[in-house]
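Written below as structure tokens is the structure these notes are about.
Chains shown are a subset, placed as in the full complex.
We call the chains A, B and C, going by the order they appear; numbering starts again at 1 in every chain.
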Amino acid sequence: MRPSGRKTDQMRKISFERNFSKHAEGSCLVKFGDTHVLCTASLEDKTPPWLRNSGKGWVTAEYGMLPRATGERMKREAAAGKQGGRTQEIQRLIGRSLRAVVDLEALGERQITIDCDVIQADGGTRTASITGGWIALHDCLKWMEARNMVKVDRVLKDHVAAISCGVFATQPVIDLDYLEDSAAETDANFVMTGSGAIVEIQGTAEGTPFTEDEFLTLMRLARNGIGELVTLQKQAIL
Amino acid sequence: MRPSGRKTDQMRKISFERNFSKHAEGSCLVKFGDTHVLCTASLEDKTPPWLRNSGKGWVTAEYGMLPRATGERMKREAAAGKQGGRTQEIQRLIGRSLRAVVDLEALGERQITIDCDVIQADGGTRTASITGGWIALHDCLKWMEARNMVKVDRVLKDHVAAISCGVFATQPVIDLDYLEDSAAETDANFVMTGSGAIVEIQGTAEGTPFTEDEFLTLMRLARNGIGELVTLQKQAIL
Amino acid sequence: MRPSGRKTDQMRKISFERNFSKHAEGSCLVKFGDTHVLCTASLEDKTPPWLRNSGKGWVTAEYGMLPRATGERMKREAAAGKQGGRTQEIQRLIGRSLRAVVDLEALGERQITIDCDVIQADGGTRTASITGGWIALHDCLKWMEARNMVKVDRVLKDHVAAISCGVFATQPVIDLDYLEDSAAETDANFVMTGSGAIVEIQGTAEGTPFTEDEFLTLMRLARNGIGELVTLQKQAIL
């Protein structure tokens, strides 16, 4: 029995609020239940140094948490003077995941930065960031298309979305909330495209190592969930 | 004529959304027009080191801006590795302003941290932070009162609110938005209590220095505006 | 009764020692009683990046305290690895105050950095820095005039000087020394030009908030004191 009463293959209520931010070229407040992440896309008319004169652009991501997004207040990273290892890991993952569905040449020598700021956290902030970040990226490309800078369909090759699965109280379940996440024996994040291809898998045994069968069960749960997320993304950008 | 069409003594639409955050002991999303600041109050059961065994508590504030809260994306301070001078100035101001209406002995040996994170910026983020921070602080004390830790009325001696005034296109105006702020010749922030006493005045001539008369006009505008803000705070906490 | 025996409207003994430094283009050791600040002006033949090709120059300030300028040794900021919030606030104030009387176009694409280093502190270091910094800036411009780089009178539009006032033991007094400053209920710093216009006002209630009347009394005291400071500046640069 899950603390939230959800079924093992039931994700939390998912919503996307587009154009949340007045200033950004694309933005989306994504909610996976009580996990709320503001994703904004910022366009810059130049690439990072290592791509200059390559004809290619870049998509990168930064991730942050408001200090009281969590149950206990965390130290503000700006005050601490550096981003922690977890933050860096997550923002690298978001960037890689989004780039997997972007044609960087079709983007041209520009950079889009996806900022994912967690307003409220209840587990699954990285998967919400990827899923909502895709919407912000899409809307930024729409903004560019309206100015004849790119064709959305040539730059954005597919959807990308992500979900966590894990073994909670011996049961494989999807979309772990904080209570489940902190008690889970095993925890895996899956990032997949709209066509079902795998972009990234991160599986970690927090306690006991897991078997291949357990892992395959989690992957099946994830495949279904990501299918639903892609459907929701499609409805959101209609 | 103000860009927004407002009258010289007309503030933007102000709103307070209490309990915005699931986790914090007190929280408030404050809006001054398109300036949106999330204020959370976090209670800790110990004071900073210099107050240990003094019988007194402490109220402090931290301030941050999401990178794309503004028209152009700003570098994330956590990634830059330090908080800029402007950030530090503002968070020190918020902390001093709130402490001016708190009885630190009645609070007891505890610390309340008010985090003010700007979700969207359109001028006046520091005055919105103080005004909304007071609500978050109040609600945190209510939370404590419900647990028999303090009496709100003994800790919180008065309201405190803040507003900016400035000379825009030769006219003294209240509650400058970003367009006005960047063009203003003179700019002053006023922090006052519910009973009309002055907590903090910061007046700066960006271009031409200003006369005492101009300054007094700004102070009169501020006094009226802060009166309204306090009324709105009172309605909000009913 | 003030600890120093001064009258309420009596400033400490003020002196300016020009050309204190062998190397700087302009320099001044300014003393407000036991507060001693070395102000040097350093000319660079280029502007900060954001003014390049704008035809305008820049005046900026940096502030520091020797570790044992104070009663208790303070941690050296260079060893701590960063400038504290107070330092940044003060150096931003000094820079803004001096720029208020400089015609940046007449200066041309150059930068002048005013370093204000507190050799000994006894309250009022920021106001001494502004008042002495003006002398260093003036002498730097004289140095440039002697080399046909600028006309002093076209760049430097007016004097600027600063003083603190506060309510000490219920009495409004001018030019607080450390003993008064640490006990004052209210504390305001005023920066004004030679012609009496206001450049900056920073009023803070350390304890009880203050009334408008109290504030106006402090402003009157400041206006007189700054008048005297400007007279002393004029004598110093004869």
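The criterion applied here is as follows: contacts are C-beta pairs under 8 Å (C-beta built on N, C-alpha and C of every residue); 3 or more make two chains touch, one makes a residue touch a chain.
Worth saying up front: this structure is predicted, and the values here are computed from it rather than measured.
Enquirer: Given 3 placed copies of the single sequence, how many copies form the entire complex?
Expert: Whole-complex copy count for this file comes out at 6.
Please note the rule applied: only the chains that are shown with their structure count from here on.
Enquirer: Please identify which chain has its centre, taken as the mean of its CA atoms, farthest from the centre of chain B.
Expert: The chain farthest from chain B, judged by C-alpha centres, is A.
Enquirer: Going by C-alpha centres, which chain would you call the most central?
Expert: Smallest centre-to-centre distance to the global C-alpha mean: chain B.
Enquirer: CA centre of chain B versus CA centre of chain C: separation in Å?
Expert: Distance between chain centres, rounded to whole Å: 28 Å.
Enquirer: If you average the CA atoms of chain A and of chain B, how many Å lie between those two points?
Expert: So the centre of chain A lies 33 Å away from the centre of chain B.
Enquirer: When the centre of a chain is set as the mean of its C-alpha atoms, what distance in Å lies between chain A and chain C?
Expert: Those two chain centres are 50 Å apart.
Enquirer: Quick check: what residues of chain A touch more than one other chain, meaning two or more?
Expert: If we look for residues of chain A contacting two or more partner chains, we find 81.
Enquirer: Which residues, counting only chain C, touch chain B once they are in their complex?
Expert: Those residues of chain C that touch chain B are 82, 85-86, 88-89, 91-92, 96, 100-101, 188, 192-193, 197-205, 208-212, 215, 219, 223.
Enquirer: Please give the residue numbers of chain B that touch chain A in the complex, ascending.
Expert: Residue positions touching the partner: 21-24, 27, 34, 38, 40, 42, 44, 62, 64, 66-71, 73, 76-83, 87, 113, 115, 117, 119-120, 122.
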